[in-house]
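My questions will all concern the structure given below.
Here the complex is missing a single protein chain, while all its other protein chains stay put.
Chains here go by letter, A and B, matching the order in which they are written, and residues are numbered from 1 within each.
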Amino acid sequence: MTEAKHIELSPEAMMEVGRIISHYPADKQKSALLPVLHIAQKEFGGWLSSESMDYVARLLHIHPIEVYEVATFYSMFNTKPVGKVLIEVCQTGPCCLNGAEKIVSYLEKKLQIKVGETTRDGMFTLKTVECLGACGYAPMFQIGETFYEHLTEEKVDNILLEMRNKNS
Amino acid sequence: MPKVTIDDITIEVPAGTTILEAARQIGVNVPPAMCYYSKLKGSGGKCRVCLVKVTKGSDKDPRPMPKLVASCRTTVMDGMEVRNVTSPEVIEARRGVVEFLLVNHPLDCPICDQAGECHLQDLSYDHGLSKSRYDFERRTFERIDIGDKIQLHMNRCILCYRCTQVAEQLTPERKHGVLYRGEVSEISTFIATAVDNEFSGNMIDVCPVGALTDKTFRFKSRVWFTKPMYAHRNCPTCSGKVALWYQGEEVLRVTSRKDKWGESEGFICNECRFDKKNTSDWTIEGPAPVDRHSVISQNHYELPYELPVNQKKLSN
Partner (left out) sequence: MGRKLLLENLDKPEINTIDGYIKYGGYRALEKALKSMTPDEVTEEVKKSGLRGRGGAGFPTGMKWSFLDKSTDKPRYLLCNADESEPGTFKDRLLMEKIPHLLVEGMIVSSYALGCRTSYIYIRGEYMFILRILEKAIAEAYAKGYLGQNILGTGYSLDLHVHPGAGAYICGEETALIESLEGKRGNPRIKPPFPAIAGLYNCPTIVNNVESIAAVVPIVNNGGEDYAKIGIGKSTGTKLISASGNINKPGVYEIELGVSVEEFIYSDEYCGGIANGLDIKACVPGGSSVPILPKDLLFKQSDGSPRLMTYESLSEGGFATGSMLGSGGFIVFDEKACIVRNTWNFARFYHHESCGQCSPCREGTGWMERVLHNIEYGHGKMEDIDLLWDIQRKIEGNTICPLGDAAAWPVAAAIRHFRHEFEYHVKYPHRVFDADHVYQPEMKMQTV
């Protein structure tokens, strides 16, 4: 058995959960599932283990399977561990016309990983995603809540450096 | 009561009846159904094999419907006119849907327990192409174990959602569901859990293909070597009305009774299904009616016991 890790949201996060639940009719707590999963994922290291999903199920008084079904449907939820910095590069049409593929290969070279992999030090995970709504500012990627647009190799270097410093 | 005309046959049905149910009442040229199940709320609309063409919406609004519609989820309107087998467009679309259902299907009928009573098999005989145009590796899933009674073979699943509806509507807590999305959607429990409660066995009966089969029957026989007999017992949990599947004198399998459309006539409990496999547990009523087209009717067999007199006529 793995060590029984105690899973609980921080008090601030719990406040936020309470606020979110209040947005929906009293018997419709399940509506809060997506926003609460976002919070849980952020608090629990960027991904959702089955334990954290069970915890969310208890918070919202729903069955665990209802959480698993949802968490696996949406591409923003990671059901496997990811690096500290998740880089999500848009690879859809308009970005592709403006060099997204070059940015992806540059990142692969620079980080020495392939799309879908995490660097050995656990720092970066590289993922390609579909259109992020930045087609006019291509190429771009998203890290956390931030969009980085009009990317060049030089810009990418700087962002990686900044991220590495911020997260070590 | 609204009147609807399907392939030139007119029938009057209660308001709220679907085109598919109306067609079943007419009884000929009924659209096939892989996901719809009249006893499960919210079922249907997904597989698209029951698509039909509505050439006239109703007397009030005679415009044809712009697209083919799922007959299982479209209610009839007074004066509606529908084309099923008389529409080349419908036949063509259905053929397409069957092809889609087959592109990733393992076609492992020779080793599948469902063979012989598989709705996908029937469907592909009726509508399939003889050769697959799909040139790629077929999708496979990792095997997961959902307990000692039910075998899940995700590779064969057509995502009809019926088993999740059974779990939702018949059992206290649904433990399995549809995970992931799109092409890689799968029926799963996500974490290893047994799907086991009084009524979970009905998932096997509603599954149109061999994705959910009875572990207690696995590889024991081919269904066409077994003979279904209707039987009942006094069951505290369910109606106790079942079909026993005999080979020789041995009961290999217990299922609910299926109607003409392949649906359970009444759901049964797991005790009846898995734990009562002696003829002595049951009062035998007689041979189950077997559809003439079914492979099961190919086999003539010796009855394992004496029939009640009034039933003898039937079986001759």
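Quick note on the criterion: a contact is a pair of C-beta atoms (placed from the backbone, for glycine too) under 8 Å apart; a residue touches a chain by one contact, two chains touch by 3 or more.
Bear in mind that the values here come from a model prediction, so they are computed numbers and not experimental data.
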{"item": "Omitted-chain contact residue, chosen from A:D54, A:E108 or A:E153", "value": "A:E108"}
{"item": "Residue touching the undisplayed chain, where the options are B:R73, B:K215, B:H232 or B:K277", "value": "B:R73"}
{"item": "Sites on chain A contacted by the missing partner chain, in the whole complex", "value": "23, 25, 28-35, 37-38, 60, 62, 66, 69-70, 72-80, 82, 86, 91-94, 96-98, 101-102, 104-105, 108, 115-116, 125, 127-138, 142, 145-147"}
{"item": "Where the unshown chain meets chain B, residue by residue", "value": "44-49, 51, 67-68, 70, 73, 92-93, 96-97, 99-101, 103-104, 133-134, 136, 158-159, 161, 178, 180-185"}
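Just so it is clear, only the chains that are shown with their structure count from here on.
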{"item": "Chain A-chain B separation of Cα centroids, rounded to whole Å", "value": "40"}
{"item": "Residues of chain B touching chain A in the complex", "value": "173-181, 189-191"}
{"item": "Complex contact set, residues of chain A against chain B", "value": "50, 63-66, 68-69, 72-73"}
